[in-house]
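One chain of protein is taken out of this complex; the other chains stay put.
Naming follows writing order (A, B and C), and every chain is counted from residue 1.
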Amino acid sequence: MIDVLYFAWVRERIGLPRERLETSAVTVAALVDELRAREERYEAAFADLSSLRVALDQELANFDAPLAGVREVAFFPPMTGG
Amino acid sequence: MIDVLYFAWVRERIGLPRERLETSAVTVAALVDELRAREERYEAAFADLSSLRVALDQELANFDAPLAGVREVAFFPPMTGG
Amino acid sequence: MRVSVQTDPFDLGAESNAFAAAQTTAGAVVTFTGLVRDNGGTLAAMEIEHYPGMTERAIRAIMDQAVGRWSLEDALVIHRHGRLTAQEPIMMVATAARHRADAFAAAEFLMDYLKSRAPFWKKEIGTDGAEWVAAKAEDEAALTRW
Partner (left out) sequence: MRVSVQTDPFDLGAESNAFAAAQTTAGAVVTFTGLVRDNGGTLAAMEIEHYPGMTERAIRAIMDQAVGRWSLEDALVIHRHGRLTAQEPIMMVATAARHRADAFAAAEFLMDYLKSRAPFWKKEIGTDGAEWVAAKAEDEAALTRW
């Protein structure tokens, strides 16, 4: 089981801030593919990966990073702090 | 007649903050030569021109600048503000 | 080195005074304050979302990098989230160093990284709709100079 979190417009498009999933995906990219296949709202959120960022257990990561041992995955647009 | 002002260690070496002088010098450098010829304390203050700065009527200037029309000359070491 | 991620307003003046007064070896203190900018009077509010678990650790990691690169005596980051109105302070950074070049460089570095690497997202609530603020290419490009 893995916690998947969504922020900003990713959260708005998917319609929920977090969910707990069973997945066999071995990389972030494979998890994204599973999510996109679920429903139109996921497809809309993940349509353009270049406009998305991912964090694994609260550290920024790449989409080809492995998911082994990861407990929390977060998807969000590029940050706009400061 | 011209007002000549001294600041920081230039003032301390010469022993006064300002004086009013009659001079026929046409440049700052010529005025410096006149001053150096007056007394030992002036010679001490003006020994090394590279460690001095000059302002004419409160604007930074060079030692070869003309004195025509100038009312106030100030000599001081490089600034250390901020 | 203090990090505060908060919804409450902060007092720039009180924070600046407390930060400067705590210094015993610094000759230079730099502060940066970000204000909510109202482009043309159409902003009703700005909403700032963040990633609670990650935000403080991301900011501390950025601070650690700054401490490793410059000779700093101290640093401070305060960043608000929630709903803000025009001209309210969003966040502030303060740095203290023996010499001004370190204090300035570290403050700019902290700002560049906070902009693009700390998990905050701004949404502008306008009088005619709401829009997520898009990350600027120049903000990402600013990171390459460090």
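The criterion applied here is as follows: a residue touches a chain if its C-beta (ideal position, glycine included) is under 8 Å from a C-beta of that chain, and two chains touch if they have at least 3 such contacts.
For clarity, every value in this text was computed on a predicted model and none was experimentally measured.
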Taking the complete complex into account, which shown chains does the hidden chain touch?
-> B, C
Looking beyond the chains shown, say which of C:59, C:72, C:103 or C:135 touches the absent one.
-> C:103
Touching residues on chain B - with respect to the absent chain = 5, 7-9, 11, 55, 58-60, 72, 74, 76-82
Note that chain C touches the chain not displayed via residues 11-17, 20, 23-37, 87, 89, 98, 100-101, 103-104, 107-108, 111, 142
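Keep in mind that, in the parts below, only the chains that are shown with their structure count from here on.
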For the chain pair with the highest number of C-beta contact pairs, give its two chain identifiers.
-> A-C
What whole-number Å value describes the gap between the mean CA coordinates of chain A and chain B?
-> 72
Starting from the mean Cα coordinates of chain A and chain C, work out the distance between those two points in Å.
-> 26
Between the Cα centroids of chain B and chain C the separation in whole angstrom comes to 48
Counting only residues that touch at least 2 other chains, which ones in chain A make the list?
-> none
Find every residue in chain C that makes contact with two or more other chains and list them.
-> none
